[in-house]
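The structure's right below; bear with me while I get my questions together.
All protein chains of the complex are present and in place, except for one that has been dropped.
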Amino acid sequence: MPGLEDLYREIILDHYRTPRNRGELAPPAVRAEGHNPLCGDEIQVYLDVKDGVVSDIKIGGQGCSISQSSASMMSAAVKGKSVDEIRNLVRRFKNMMSIEEEDENAPPLDESKPLGDLEALRGVVKFPVRIKCATLAWNTLLDGLSQSN
Amino acid sequence: MPGLEDLYREIILDHYRTPRNRGELAPPAVRAEGHNPLCGDEIQVYLDVKDGVVSDIKIGGQGCSISQSSASMMSAAVKGKSVDEIRNLVRRFKNMMSIEEEDENAPPLDESKPLGDLEALRGVVKFPVRIKCATLAWNTLLDGLSQSN
Amino acid sequence: MSFDPVVVKKDFPLLEREINGKPVVYLDSANTSQKPRQVIDAMSRFMETSYAPINRSAYHLAAESTDAFEGARGAVRRFINAPRVNEVVFTKNATEALNLVAHSWGGANLRQGDAVVLTHMEHHANIVPWHMLAAERGVELRWVPLTSDGQLDLSDLPKLLDGAKVFSFTAMSNVLGTLTPVKQLVDAAHAAGAVAIVDGCQYVPHNPTDVQAWGADFLAFSSHKLCGPSGIGVLWGRESLLDAMPPFLGGGNMIADVRLDGFSCAELPAKFEAGTPPITEAIGMHAAISYLCALGMDNVRAHEAEIAAYAIGTLKARYGDDITIHGPTDPAVRGATLSFQFKDVHPHDVSQVLDQANVCVRAGHHCAKPLMKLLGSNATARASFYIYNSTADADALADALANAGDLFGL
Partner (left out) sequence: MSFDPVVVKKDFPLLEREINGKPVVYLDSANTSQKPRQVIDAMSRFMETSYAPINRSAYHLAAESTDAFEGARGAVRRFINAPRVNEVVFTKNATEALNLVAHSWGGANLRQGDAVVLTHMEHHANIVPWHMLAAERGVELRWVPLTSDGQLDLSDLPKLLDGAKVFSFTAMSNVLGTLTPVKQLVDAAHAAGAVAIVDGCQYVPHNPTDVQAWGADFLAFSSHKLCGPSGIGVLWGRESLLDAMPPFLGGGNMIADVRLDGFSCAELPAKFEAGTPPITEAIGMHAAISYLCALGMDNVRAHEAEIAAYAIGTLKARYGDDITIHGPTDPAVRGATLSFQFKDVHPHDVSQVLDQANVCVRAGHHCAKPLMKLLGSNATARASFYIYNSTADADALADALANAGDLFGL
């Protein structure tokens, strides 16, 4: 069994204790809501999308250290990026979580930029039950992006 | 395992080959229909009930040697008897088939008269699956009697 | 034959049993199949070492058990060549699977006056749910008739399908052994704009199955007929159809959210799996599928065509016109399920006499009363063969039958 240190990296605990971009955005910002039906974690992702760019993002909801820190890191990584860049990032993150690509016709993955803080979540793969915690925010983000179309 | 000779007594085969009281009765005779949902046996029992007496009975339907011979013997045993006598007989027959009494308030059983040919069906008890075949006609008879009330 | 049924039989502990000093000749596999040691052991081992909740708890043991459970889903996907694993829904049996489709897809899509096409050889599991729907909302049921040798009579199929919303049919008759032309039926359904539902209860255990080659929309089957445990069945459906369907049973696992004023559904397949699933049973079914795949489903089919030919040949040679075998005689269009009438002996009595020799056949309506009516009786005796039955079992059947005629003086 892998040790807890693989899961609870210091940087994860930091994002958990001090989450970035907590809050809400008023309409016309998009609001997407995600549930982890297995454990009850809930998340709200608010997005301001202008000219194909996520100019602002806020996160609401409750969850465990993994889902909360993943949401926090995501918000930091996404803010100010273009929708295309973000979609690329979501795919990279899901790959890292060993989730198979669903869309065979997707464009080639751009892995040139470093993942930064997000790398710290790589250890989650060793705890398969927690993968759903880590990806909750990201799936909710995707939902928000498609609403903004 | 009990031998087949316990089941297929000569008298049973005789009633099977030469069933008594086959046919139908026209209305106002009562018509009751029974199914053995497990094997598909079907039976129709027609009853003329006058002044508390079954003055005539006819049997229709299809089934195996046990259900057919039981129906034939029943028709012979029942014809001309009073409804009370018949209800007593049905209870005796079911007892013989090891079926528990449902009605705790039933009157005491009169076992003074011999069962006659019906005794031959006693061997069916050793073949529990066939008990439903043997009792099909009797349950249908009960149904007919309650219709005639 | 590519496997030896006599060798296969050694994997099935029950078939070593003797009653009154004589071995059991099990010819009732169309009803339910026996279980190999591999399945029994997989279930015991799972309960002894890995049993834990599925999809609910986060500890190591629960993750292990969830993996094993979802592994079974993957095995089913491969076994029937379904495109996606989330299209595989575990039910309690094929009956629940067919009720699920009738209730959920039918409930959402069928209106007063819509037509559902069934065949005259369907099992009650593929009739009664449609009767219930018909009674509830005035749906019309239409019936594909049969030819005299027990195949589907397709001459009027386009007319029957005209305007129909559903065509639901068996891939193999549990009474006649008839294999139906599934791909052709699916194509005809689609040409008419109807969804094609395949009852694979009898087919899947005995033949290689490929839902994509068929182009079918739904497939239902049960574990207990394919050497797996009782208590679990499968509904496969196209993702797009399942996704659009309302839920069936409500409760734990099938929800995304529950509030005092309503609920929302989970993703597939959880949406259709309310409550604690048949966990150990999924493990057992996985072992059964692995067992069958190791034999090779092509070989299973070849064995059964052979044994059907042998059994029909033997019975006919021995009893001539005293025996009527229902359904097609050509082994190319039938499996090894033989319904027969012997002289004038009632099937129930036939089965009783055979039982004295421990030859286990079913007598009755086989949950196909409309077909019985068509055959002009209300019961048949049925001998059904599987991977563990050899020509010796067909001989035992033929031998034991002789007594039936004698006893009734026929």
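Order of writing sets the chain letters: A, B and C. Residues in each chain are counted from 1.
Convention: a contact is a pair of C-beta atoms (placed from the backbone, for glycine too) under 8 Å apart; a residue touches a chain by one contact, two chains touch by 3 or more.
Note that this is a predicted model, so its numbers are computed, not measured.
Engineer: Write out, one label after another, the shown chains that touch the chain missing from the document.
Structural biologist: So, taking every chain into account, the missing one touches A, B, C.
Engineer: If the hidden chain were put back, which of C:71, C:193 or C:275 would touch it?
Structural biologist: C:275
Engineer: From the list C:254, C:308 or C:325, pick the residue that touches the absent chain.
Structural biologist: Only one of C:254, C:308 or C:325 touches the chain omitted from view, namely C:254.
Engineer: Out of C:345, C:361 or C:375, which touches the unshown chain?
Structural biologist: With C:345, C:361 or C:375 as choices, the missing chain is touched by C:361.
Engineer: Per the definition of touch given earlier, which of C:21, C:262 or C:320 contacts the omitted chain?
Structural biologist: C:262
Engineer: Can you list where subunit A touches the absent chain?
Structural biologist: Subunit A touches the chain not shown through residues 1, 3-4, 7-8, 13, 38-42, 62-68, 127, 130, 133.
Engineer: Spell out the interface residues on subunit C facing the chain that's missing from view.
Structural biologist: Those residues of subunit C that touch the unshown chain are 13-14, 17, 19, 24, 26, 28, 31-32, 34-35, 39-40, 43-44, 47-53, 56-62, 91-96, 98-99, 102, 123-125, 127-129, 131-132, 135, 141, 143, 222, 224, 229-233, 247, 249-255, 257-260, 262-263, 274-281, 348, 351-352, 354-355, 358-364, 367, 369-370, 373.
Engineer: Provide the residue numbers of subunit B that touch the chain removed from this figure.
Structural biologist: Within subunit B, the residues that touch the unshown chain are 1, 35, 37-39, 127-130.
Just so we're on the same page, only the chains that are shown with their structure count from here on.
Engineer: Have a look at B-C versus A-C and report the one with more C-beta pairs in contact.
Structural biologist: B-C
Engineer: Using the average of all C-alpha atoms in each chain as its centre, how far is it in Å between subunit A and subunit B?
Structural biologist: Each chain's C-alpha centroid was found; their separation is 74 Å.
Engineer: Quick check: how many Å separate the C-alpha centres of subunit A and subunit C?
Structural biologist: Distance between chain centres: 44 Å.
Engineer: Measuring centre to centre with CA averages, how many angstrom lie between subunit B and subunit C?
Structural biologist: 37
Engineer: At least two other chains touched by the same residue of subunit A: list those residues.
Structural biologist: In subunit A, no residue touches two or more other chains.
Engineer: Among the residues of subunit C, which ones contact at least 2 other chains?
Structural biologist: There are none in subunit C.
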